[in-house]
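The full complex has more chains than appear here; those shown keep their coordinates.
To keep things simple, chains are lettered A and B as they appear, and every chain counts its residues starting from 1.
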Amino acid sequence: MKLIIAIVKPFRLDDVKAALNDIGVAGMTVSEVKGYGRQKGHKEMYRGAEYFVDFVSKVQIMIAIPDHLVDKAIAAIRETAATGQIGDGKIFVLDLAQAARIRTGETGDEAL
Amino acid sequence: MEGVTELAAGADVLFLMLGAVMVLAMHGGFAFLEVGTVRHKNQVNALVKILSDWSVCTVVYMVVGYQVAYGVGFFAPAADLLGADKGLGLVKFFFLLAFAAAIPAIISGGIAERARFWPQVLAAGLLVATIYPLFEGVIWNGNLGFQGWLKGTFGAAFHDFAGSVVVHAVGGWLALAGVMVLGPRLGRYTATGGSHPFPPSNIPFLALGSWMLIVGWFGFNVMSAQSVQGISGLVAMNSLLAMVGGVLAALVAGKADPGFAHNGALAGLVAICAGSDLVHPFGALVIGAIGGALFVYMFHVTQERLRIDDVLGVWPLHGLAGAWGGVACGIFGAEALGGLGGVNLLSQIVGTLAGVALALVGGLVVYKAVDLTIGIRLSEEDEYRGADLAVHKIGANPEERHGP
């Protein structure tokens, strides 16, 4: 099992979710994050003073996934999250030592 | 006796001043109704827009519009403007300006989230200099002989006590023109027939706006008598009942939806303006209820069937409930229905249609002209970022953007 952590542009979330659903990913956990990278933030102004907003709003998608789906999932995310513009985001993959479903106690791939 | 005249003069100035200020306060209400309904990224724009439109319209109406409607100007020494009646003419201007400035405030909610700032202000100024005072003068100042003709033909002039048609229907149909020229917001409708309504950002702000409008509306209607001696408790009572009718109908038709309930009150108030001085309170209840139900039903039709992206629903709210008010006054004003009489249904229909037609055509001309010359729509990118950042360079809650 792997844990995929993908950082994507917020307005791509719905498409990414749909694509993951299509390949059989049944669950995911999403959170609002701020990204810092090549894509720069923007400048705001208030009463003559400038404010630099360094961070860009992003969405983080965390997916625990059986090994055989990992490549498919990465491909699905890439296809739907990419706009071709700087700041499209990253996909990180970690090894998942263990997984359990709280309700039933199932573990391993069963739990996902 | 001297004392009485003095007192009466002072009382009238006070009366109209209070009315003017109450309607001014409604503009804050327009602002918050829009703030609450638009997406968060356009809240600041809603606020600045209302304040700017008000300010530009004050100058425009003072220098041009008021002259068009009533032939009165202000290029005289202050002593002359003040006159012998403690400056009654000045507060009268203030009061009527607050009506005139409602035009862009009504429109603002329809064209929200995608109009460029200054072009929108320009259009507001043009409308308040021309279309609005033209119709206002025709109806309320007897200009161009229209009212005389109606009276001659049908036996009664077009009756619009506090502006169901002159202000609201005209504003609502002008807004429809603006909304059509601008087109829907990005992503609101898909080419394949899909519809993606955007949920409102903040119901409490929307409700606050509604309350500010409701409260100020009693100045809008009652002070339309324009003198203490002309005041009528019936106007207050009918405004109350119509508001209540609007709420109840919207509540039931809209299944306790907060947007419908709070706008239903306004629909009722829009509808009662015209006949508030002569229908029976129970008539007012019915007029308001029909206004509220009409709003709920036609909001849906506008958005989903006609696919017109009128953000706050100002066309059904002001345009349709206002037109209904113009007509309703001809029905429920009749003595047979407990009203005070003196109105004619045909006059009401003709007058209403005239206002609607003028507004729609005038609005199309003005918005098209502004669009073709300087362009009235935000760029896609600016619309996507939101008018707040694009136009005002700051969002509604700047501090939040500066945490991580």
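Just so we're on the same page, a contact is a pair of C-beta atoms (placed from the backbone, for glycine too) under 8 Å apart; a residue touches a chain by one contact, two chains touch by 3 or more.
Model, not experiment: these values are computed from the prediction.
Novice: One instance of each chain type is visible; tell me the copy number of every label in the full structure file.
Specialist: A x3, B x3
Note that only the chains that are shown with their structure count from here on.
Novice: Please tell me the distance, in whole Å, between the geometric centres of chain A and chain B computed from their C-alpha atoms.
Specialist: 46
Novice: Could you pull out which chain A residues touch chain B in their complex?
Specialist: Touching chain B: residues 34, 42-46, 51, 53, 55 of chain A.
Novice: In their shared complex, at which residues does chain B touch chain A?
Specialist: 389, 393-395, 398, 401-402, 404
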